[in-house]
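As you look at this complex, bear in mind that one protein chain is not there, while each of the others sits in place.
Which chain is which? They are A and B, in the order written, and residues in each are numbered from 1.
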Amino acid sequence: MEKVTDKKFNMTVYIRRFDPERDAAPRQQQYTLEVERGMTVLDGLHVLKQTQDPTLGFRFSCRMGVCGSCGMMINGVPGLSCNTQILDVATTALTLAPLPNFSIIRDLVADLVPMFGVVRGLQPYIQRSDMEEMENPTMEYFQTPHELEEFLQFTYCIKCGSCMAGCPTMATDREYPGPAPLTQAYRYNIDSRDDAGDARRDLVAASHGIFNCHYAGECSKVCPKGVDPARAIQLMKKDLVLNYFGLSKHRCAHLHKKPDKATYKPRIEVPPFTAGK
Amino acid sequence: MANKQFDNHLGIVGWLGGGRWGVERYLYILHRLTGLGLLLFFLMHIFASSVRMYGPESWGVAMGILKNPVFKLGEFCVFVIFAFHALNGIRLIFIELGLAVGRAEEPIYPYKSSLNNQRPLMVIAMVLVAILIIAGGYNTFFGSH
Partner (left out) sequence: MRETAYWTWFIIAGIVILIIAGLHMVVMHLPMFGVFNPESGAVTDWGNVAFRSQNQFLAFTYIILLGAVLFHGFYGLRTIVFELGPKKSFQDCFTVMLWIVGLILFGIGTYAAIAAKALETAI
């Protein structure tokens, strides 16, 4: 077996460039990059920008796979540039392009704002019909580890857009919510503390909604956080069908019962502001 | 900033592939194509088999036309796409009703997904498709009728 080498060598990098002030359509530009073992795509982009082409545009923030800013197409597969090592995906040539199924702002930067809007539209927060308790909470909601497990996987989404880029339905259907928003809708529906299942079901089961998913499975294949949106969507379809036949069990977490002898600590009042006085 | 963005939706090409995709993606494409093919066949089949209401003479004329080897080959093709669409359809029914995707579990790297859960079902379905195609081919081209 060949030993993994630590030698640096040159690799051809093709980057899809688009300058909104000058270009009518994206174009391909070629660079040569000296790569070594351990270098991530984001590292490579920094080297290119610093040493060869300061006009190269790309987005990043945490550089450790938790913020979701650096999603892009790496050798034909969507992923995060910060946690993809170049030598894991390429041997002679590396092709980078912005995420498809979004608009390109510039070079490798895709516009994720529409996706955030869709997620927001699906009411991604806990809602209870008991408004008094929501406004002035008296105690915690009781939730078993089993109930937590039912939605925990889907909380790991960092909204990077890789799943949306891989989805075939997203390629043509502009009204389709996409894997990430649908997963968040399921995450809140299945959360036992939430009570707004009917409202979200109506939103999700609309025309051009969840039933336009046909399990191509690319979303789960490319998700960098293991969220498995395909699983969430199919489980949500099961929930919708059971609800259609009136068979869904309505489980709603109840308030935790305060033990009899327990007392609450006194409420600490926030001191008044001093600035501006 | 009034910069014009570039719309980067893949369009119908995105159904076929926008990059290097997995098996399930191609099964989805084939399922769509076979579905359309079957629909076209079925619309013709309604009219062809309705001829029986006109009696044996008309039926004989219709069957005479359909004895042509082109139709024999066409019939085999229809059988092949029916076998694929049916078995992939069974697989999709299990998946889309949430029965073959597994339960939500905390993601621990290296991540496993519902694709891993449904893979045995996919392999069984495709093996059965292959068996049916071979059996159908034998029946059509070497069978007694």
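In the analysis below, a residue touches a chain if its C-beta (ideal position, glycine included) is under 8 Å from a C-beta of that chain, and two chains touch if they have at least 3 such contacts.
Just so we're clear, the structure is a prediction, and the values are computed from it rather than from any experiment.
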Can you pull out the displayed chains that the omitted chain is in contact with? A, B
So one chain is hidden, and I want to know which residue out of A:169, A:183 or A:234 touches that hidden chain in the complete assembly. A:169
Against the hidden chain, subunit B presents residues 12, 32, 35-36, 38-39, 42-43, 46-47, 49-50, 52-53, 55-56, 59-60, 63, 66, 79, 82, 86, 89-90, 93, 96-97, 136, 139, 143, 145
Just the residue numbers, please: which parts of subunit A touch the chain that's not shown? 169, 172-176, 202, 205-209, 211-212, 237, 240-241, 243-245
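Simple rule for what comes next: only the chains that are shown with their structure count from here on.
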Using mean CA coordinates as chain centres, what's the subunit A-subunit B distance in Å? 31
Residue positions on subunit A within touch of subunit B in the complex are 18, 20-21, 23, 25-26, 73, 75-78, 98-106, 110-111, 149-154, 156, 165-166, 168, 170-172, 174, 214-218, 220-221, 223, 225-228, 230-232, 234-235, 237-239, 241
Inside the complex, what are the residues of subunit B that reach subunit A? 3-15, 18-22, 24-25, 28-29, 31-32, 92, 95-99, 101-109, 111-115, 117
